[in-house]
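I have placed the structure first, in the form of structure tokens, so that the comments after it can refer back to it.
Heads up, one of the protein chains got dropped from this complex, but the rest are sitting where they should.
Chains: A, B and C, in written order; residue numbering restarts at 1 for each.
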Amino acid sequence: MTVTTEVAPAPRRSSRRGASFRDAGPPVALIVIFGVFAALSPQFRSFGNVQNIVDSAAVLAVVTCGITFVLMMGSIDLSAAGVMGASALTVSLLVANNRNGNDFGFFGILAAVLLGCAFGCLSGLALVLLKVPSFMATLGVSAVGLGVATLMFAGVQPNISDAALKGWAVERFLGFSYLTWIAVACILLGWLIQRYTRLGRYAYAIGGAEEVLTLSGVQVRPYKVAVFALAGAFYGLGGVMVTSQLGAGLVQAGNGYDFSAITAAVVGGTLLTGGRGGVLHSAVGVLLVMVLTNGLVQVGVSPYWQGGVEGVIVVAAVAAAVIPQRRRNQVVK
Amino acid sequence: MNALEVRGLVKHYPGVKALDGVDLVVRPNEVLGLAGENGAGKSTLLKALVGLVSPDQGQIFVRGQAVKLRNVVDAANHGIGMVFQEQSLVPNLTAAENIVLGSEGAGVRRGIYRWNEMRRLAQEQLDKIGSPIDPLARTDTLTFAERQMVEIAKVLRIEQRSQHPPVIILDEPTSVLESKEIETLFAQIRRLREFASVVFVSHRLDEVLDVCDRVTVLRSGQSVGEVATAGAVPRELHRMMIGSTGSDDHYHENAATPVTADQPRLSVRGLSGKSFHDVDLDVAAGEILAIVGVHGSGREDVCRALFGAEPTTAGEIRMDGTKVDLPSTRAACAAGIGYVPAERKIEGMVGSMSVADNMTLAKQKPRLTGPFVAPKKQAALVDSWIKRLSIRTPRRDTAIGRLSGGNQQKVVLARWLIGGDVKLLLLDHPTRGLDIGARSEVYRLMRELASSGVATVLLADSLEEAIGMADRILVMNDGRVAAEVACPSGGKPSPLDLVKEMV
Amino acid sequence: MKKMAVIVSLSLTAAVLAGCSEQQAGGGSDTAAADGACDPSKVRLVGQVRNESNPYEASWLTGGDTFAKSVGLTQERLTYGGDSTKQQEQISQILAGDTKCLVMNVLPNGDSDTAPIVKGADQAGAFLVTQWNKPADLKPADYKTWLSHITYNGEESGQQIGDALAEKIGSGGIIALQGVLDTAAAKDRFKGLQASLAKNPDMKLLDQQAANFSRAEALTVTKTLLAKHGDKVKGIWAANDDMALGALEALQQAGKTGKVAVAGIDAVPDAVAAIQKGDMTATVSSDGAWQGGIGLAIGFCYATGKLKVADTPADDRAFFAKQFLITKDNAAEFAQPKTDPADFECGNVFNRKVGPLT
Partner (left out) sequence: MSTSAATAAAPVAVKERPRLSGFMPIIALVALIAALTVADPDFLTQRSLTAVSRTAAPLILLAAGATIVVLCGGIDLSIAALASLSTVFLALWIPNLGGLATLAVIGVATLIGALQGTAHVLLRIPSFIVTLGGMSILSAVALVVSGAGTVRVVDDSTVKWLDLYVAGYVPMSFMVAVLVVALIALLLKVTPLQSWVSATGYAESAARLAGTPVDLVKIGAFAVSGACAGLAAVMLVSRQFSGGPTMADNLLLPAVAAIVVGGTAITGGHGSVWRSLAGALVVTLLRVGLPIVGVPSAYEQILYGAIIVVAVALTLDKSKVSIIK
């Protein structure tokens, strides 16, 4: 912590702004794992497969982008599944579809994203007003979202016929689907928010030292709500993207994305305790998880084992990140 | 008109009257020293001045107007800002962000950061104190002293909030600085005086006399005197601080017993770890050994290593001649070693648990019958220790967090005593944050323990304390033992002798 | 360790405890009901499916509602979200209520879930019709109030769509998307595919993966398998239409719509539409609305005494219902599924039987 002589500050300066050593782990792991699979399986290294990996990472990337902000604050968000379901149904009922005469196009998408935003708001309000831990608040909101989705579903699957929305999953630009480019845009947007907006910086700061913010006269509660709302908007967009992929609004559109997104963010180097990591870290984490899933199928690992291997790798990734920093008497929750 | 004036401030805490009618006057463009022992009420007074504590009685006037300060922001709007003792910076933000935190102004437009503007604003503040820190450096990569500069720069931002010259409060800013850094700080303070009023808080009299124009002395929640520093005598001030009663035998020296052991109780040879190297030390039964050194000298880590809480790379530790392995704190406990951590609130006690639970946490045996807790046995045991150490607590099952600092510390100490088998006590700043009465009691307890044959390693809060309590003093510097100074009753060294070795 | 000791001793104590009983006391089965002496207006109709959020099961519940309305009652709709434990919990809660004239039409989540449901209903004397999933050695004929088990011949349908694929592609590789592996439906259908593969040696099974009857999972799995096998994939065999539709989306995203033949089972409206459009090759009808109604209808007939268990032949207690292969030729007929109220009259409830369960 402290320095005893005047020579010490000099070396500190050098590592000041650049990426620190510990941030390098996940990208290196990504390259190594990619290399291993590429060596093992010729199909894996084909361009078509790389395309497939990147395309199928799109939705998870957007969802993870959202969850990263919540994790940066040191909170947790399990509402992705419900919010995505609700937004998937919303968008599929508002754009051209087989259930009703609506054809709001882009505004339908916007409405779905805003709905996600509203659900996020709800989580945030439950956290700051009712003082319910985010774990439970978001779990509750997820159930509410699924309920709302089921209400809208009303027994008949809405299939979308909106060409533009369907095109997201089908049309390609530079070899990658529009969805991938949307995900890239989201990551960029997320990074900009994280780097250049008060919201993003405060989310980061809340994870670092919430009490200091309060002491400096910052009202943290509106920012907490806003962060959940932002995350909700990302989930909403995620739901829209799933709808575009499936061509229909499914209540289960977000199944499993909650834990996958947390896993991806953590593998990418975001700490669950908050204050470290970020959108770019998470993007790497998402790619890592997708490469792993895809690679295991390509090299012929039984589907039963895939979940297990992923579990081992998540634990290993985190272990590798924390072992160098182990201290005695360290608090690990 | 006075920049700031306090009249008859009173604040009660459960069991303690922290402020008992304090008066204080801060004039424009002066550096006012606020001196007092730990526990004299300085912290509470300062918290009241920045709106963190609402006083029970009394009034605060800013430039002649009575104000009620509701929170830090409110205080800042009135032009009062404080550099906190425990640093209040967000570690994972840049220095610039920390400086403007909460009042970004032009640095943020419609929620969007303008990093150049932000940097400029921060640089402006840093320039005021002439600091060369890069505003865009992440705060946790800065040194402690640099961070303190950032804090001062941050407080100076309140100038932008009020049209008047600010009042800057520095709470014990020097406690962990080295002499060189202290000099820089003092230069800053003198510079601040040009456009602001400064309240400088310290319990080191030499510093107070050095940098301040005037000194107000607090003792047990009251202002006991005001002295102009020009021509003031430290001894006189010191007498005011500790009061006439405690000055003679504050450290209970007449209770000290001469050490008469042929074999050391604790013998350490060549102990090395991450922040200390090749440390040799011996402590005899009944001896109090103080280790002194500046922040970063490695003495805290040596202490923790002796308790198995810090890994060592080399060296051996012997207790009563037998080699002991200390891979964990548990092993240390089993070897008869006790440890009182410096961070009482975080590491010393479990705030939400009861006095009884805290007291019996380390040594379970005395309250057990077989493997089971015997409630009656525990009650009798805890009550007897509450009485013996005169711990002021409503009940034994009151949460320890509700007690005053001194009583908390006594419970933490009692934790090691109830087993009756402690051979070596490691005391890391045992009197930090205690009022004078409580300190005296802790000293008395240490003497008692020493005379009953417990060996003690003391990391004292101040040099005076080390000199007052210790039989022998080790001076550590840069992770190594620099000198050993004998410190027998009647032949105490002066603080200056020690400081020479420390730097 | 101590805890286990206690549990073991407890289990021993439990064994000797005279007060122990297999059934809970109070209320319980009323033998009068088994004779079918219920007032038609006192019958309680319960329909239970996995969830309301897929079209097939939603139409099931709607079918149940329609039947209930036709006899002047309402159906209690229960959904358990594909959660076996929750299904059992709901059933035991329902059975803890008034079971005298209770009629349940249940879709067990998996084979293993059928036994506890049957056992509970039997003890409580509730009329039960189960559909789709049951282990082979559990037979309604052995029980008094487990009236019937209805299912479609999965082996047959699996083979039918397999053959349809073979006919369409001639020769080449196909991939198979399996359903929830722990269900009779998934196992039988895959068995049917294997039979079809044996019959059509030119068709090769390149790969098979479970996509759990889910559209989204089928999309991901298909994309990966397409990347793995590329143009060798000529056809996709899916154990239900939801997965087939997911596979269609994957094909569309890979720009292969129409180039790869897809077949599914269930005849959900979207799939029938896809067949009419030519995107899909075949599906097999299973009529959700009929299933939702027929279970309640059978139960209702027995509860009100119009049918008697003693008079029912064993073949009616567990049977395959009629199903049709739907291809482009006959898709139009199935585009608007209609349920004939006459099907639910007590004399007609077994009309769709094509054969006893094998």
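Here is the rule we go by: contacts are C-beta pairs under 8 Å (C-beta built on N, C-alpha and C of every residue); 3 or more make two chains touch, one makes a residue touch a chain.
Please read all numbers here as calculations on a predicted model, not as lab measurements.
The hidden chain, counted over the whole complex, makes contact with A, B, C. Checked against the full complex, the one of B:Ala228, B:Val373 or B:Ala486 touching the unshown chain is B:Val373.
The hidden chain makes contact, of the residues A:Val148, A:Leu165, A:Ala231 or A:Leu250, with A:Val148. Contact between subunit C and the absent chain runs through residues 2-4, 6-8, 10-11, 14-15, 17, 19-27, 51-52, 76-79, 81, 83-86, 88-90, 92-98, 110-113, 115-116, 119, 135, 181-182, 210. Counting over the whole complex, subunit A has residues 73-76, 78, 82, 126-127, 130-137, 139-148, 150-151, 153, 210-211, 259, 262-263, 266, 272-274, 302, 304-312, 314-315, 318-319, 322-323, 326, 329-333 touching the chain that is not drawn.
Mapped onto subunit B, the interface with the missing chain covers residues 12, 14, 307, 309, 328-330, 332-333, 339, 341, 346-353, 357, 360-362, 364, 367-368, 371-373, 394-395, 402, 415.
Operating definition for what follows: only the chains that are shown with their structure count from here on.
Least step count on the touch graph, subunit B to subunit C: 2. Distances from each chain's CA mean to the overall CA mean are smallest for chain A. Between the CA-based centres of subunit A and subunit C the separation comes to 36 Å, rounded to the whole angstrom. Across the interface of their complex, subunit A is touched by residues 51-55, 58-59, 61-62, 209-210, 214-216, 219-220, 223-228, 230, 245-246, 248-249, 252-253, 255, 268-270 of subunit C. By the touch criterion given at the top, residues 1-6, 8-9, 12-13, 15-17, 195-199, 201, 204-205, 207-209, 212-213, 215-218, 275-276, 328-329 of subunit A touch subunit B in their complex. Put simply, subunit A touches subunit C in their complex at residues 43, 46, 48-49, 51-52, 55-56, 149-150, 153-157, 159, 169-170, 177, 242, 245-248, 250-253, 255, 294, 297-298, 303.
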